[in-house]
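Got a structure here, written out as structure tokens. Questions coming.
With one protein chain held back, the other chains of the complex are shown just where they sit.
So that you can tell them apart, the chains are marked A and B in the order they are listed, and the count of residues begins at 1 in each.
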Amino acid sequence: MQRDLRGDEALSFLLVGDLVGVAVFAASGASAAIAKRLDLFGVAFVGFVAALGGGILRDLVIGAVPPLAFADWRYAVTAILAALAVFWLHPQLARLRRTVLVLDAAGLGLFTVTGTLKALDVGVPPVGACLIGMLTAIGGGLARDLLTGEIPVVLQRDIYAIVALGGAILVTILRELGLAGPLPMTAAAVLMTGLRLVALLRRWSAPIAVP
Amino acid sequence: MQRDLRGDEALSFLLVGDLVGVAVFAASGASAAIAKRLDLFGVAFVGFVAALGGGILRDLVIGAVPPLAFADWRYAVTAILAALAVFWLHPQLARLRRTVLVLDAAGLGLFTVTGTLKALDVGVPPVGACLIGMLTAIGGGLARDLLTGEIPVVLQRDIYAIVALGGAILVTILRELGLAGPLPMTAAAVLMTGLRLVALLRRWSAPIAVP
Partner (left out) sequence: MQRDLRGDEALSFLLVGDLVGVAVFAASGASAAIAKRLDLFGVAFVGFVAALGGGILRDLVIGAVPPLAFADWRYAVTAILAALAVFWLHPQLARLRRTVLVLDAAGLGLFTVTGTLKALDVGVPPVGACLIGMLTAIGGGLARDLLTGEIPVVLQRDIYAIVALGGAILVTILRELGLAGPLPMTAAAVLMTGLRLVALLRRWSAPIAVP
């Protein structure tokens, strides 16, 4: 499997996917920071953390130090440029809200797949790998909300983390079956993205406890 | 010492103790999440973090990756089941408040003992090991409060962390004296649990600074 996914073509494909996810999550962080009237540095920083916090947590937990966010400059630079773009362009971006939601759903799928696979690759058992895959996808958003003084939205409403968890389980099963090549993994990411978008369109939500 | 504590019997004993602590801390996290009207996922997540956040921090700091919370599925499953049980049963649980406080005090003792011993085992010097033992016990509660938008209660009132710190120092001294077998360690955990309960009953509190 390793070889399949890390062939040159698959690698570039994964890298581009990863960087698109980073840019979108950075934009979500930057938007939250602007709404709280943080300054230029705060916008860049919250963008960086929203984009790369989940991956940094993943890498710390699996012992991959320094985390990719610090080891490969393309990640940090992509996150910071995306955040700065939002800083300068945000009045025009309001019209792009739908696009951002679609890209965010794509990021959810991509980060879950790469996070789960990386954890399995270093020998984390299945239950742990599923949790790590999910944390990769939701960790940045959690950190973004904590930095801007909010209770994390992913804990309050929306079918988001549960899509990541289900997707991580699917990825783990596929890999056990020897189906961890680019095609099934892309299908898993697309499935998660689709589920997330349907959940948004239909306004699905998880139950809260009876009082 | 290693051999004493890791004999099969002592190991099961420690594991059961650890899992009871995990379940109780998960219940405290779930209760806090329900009070903030988080959804089903939020309740499970805050429960997981309250139960396992301290141990994850401990394992990251001592370089034991992946942390036990991801390496041994029994920890995550115990935490999540306990949180879900609180989600479904919480109206009936109000009557159990006293039981929960006693179990929480037991978790405080157990997590401090295991956290301090693990740090000493990997060669962390005494002062650092005491701090890590204390962080193991209070880290989950800190994370629970941050996720639910509260200033951590352990920093505001209650004799809680100071019991953990004192207990960690006791564990370190006992181990230096060659007394790290199951019996003295259990005694240390029971002593901490007792102190915590007395502090609750007598409403002891730490001073705050004069204005």
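Everything below uses one rule, namely that contacts are C-beta pairs under 8 Å (C-beta built on N, C-alpha and C of every residue); 3 or more make two chains touch, one makes a residue touch a chain.
Source: prediction; values computed, not measured.
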**Asked** Taking the entire complex into account, which one of A:L146, A:L179 or A:L197 touches the absent chain?
**Response** A:L146
**Message:** Going by the contact rule already stated, which one of A:L60, A:V102, A:V153 or A:L179 would touch the omitted chain in the full complex?
**Reply:** A:L60
**Complete:** Checked against the full complex, the residue among B:A30, B:A161 or B:L174 that touches the missing chain is B:A161
**Complete:** Hidden partner sits against subunit B at residues 60-63, 119, 122, 124-129, 131-132, 142, 146, 149-152, 154-157, 161-162, 205-210
**Message:** Using the document's contact rule, name the residues of subunit A that touch the chain not shown here.
**Reply:** 33-34, 36-43, 45-46, 48, 56, 60, 63, 65-67, 69-73, 76-77, 87-88, 90-91, 146-149
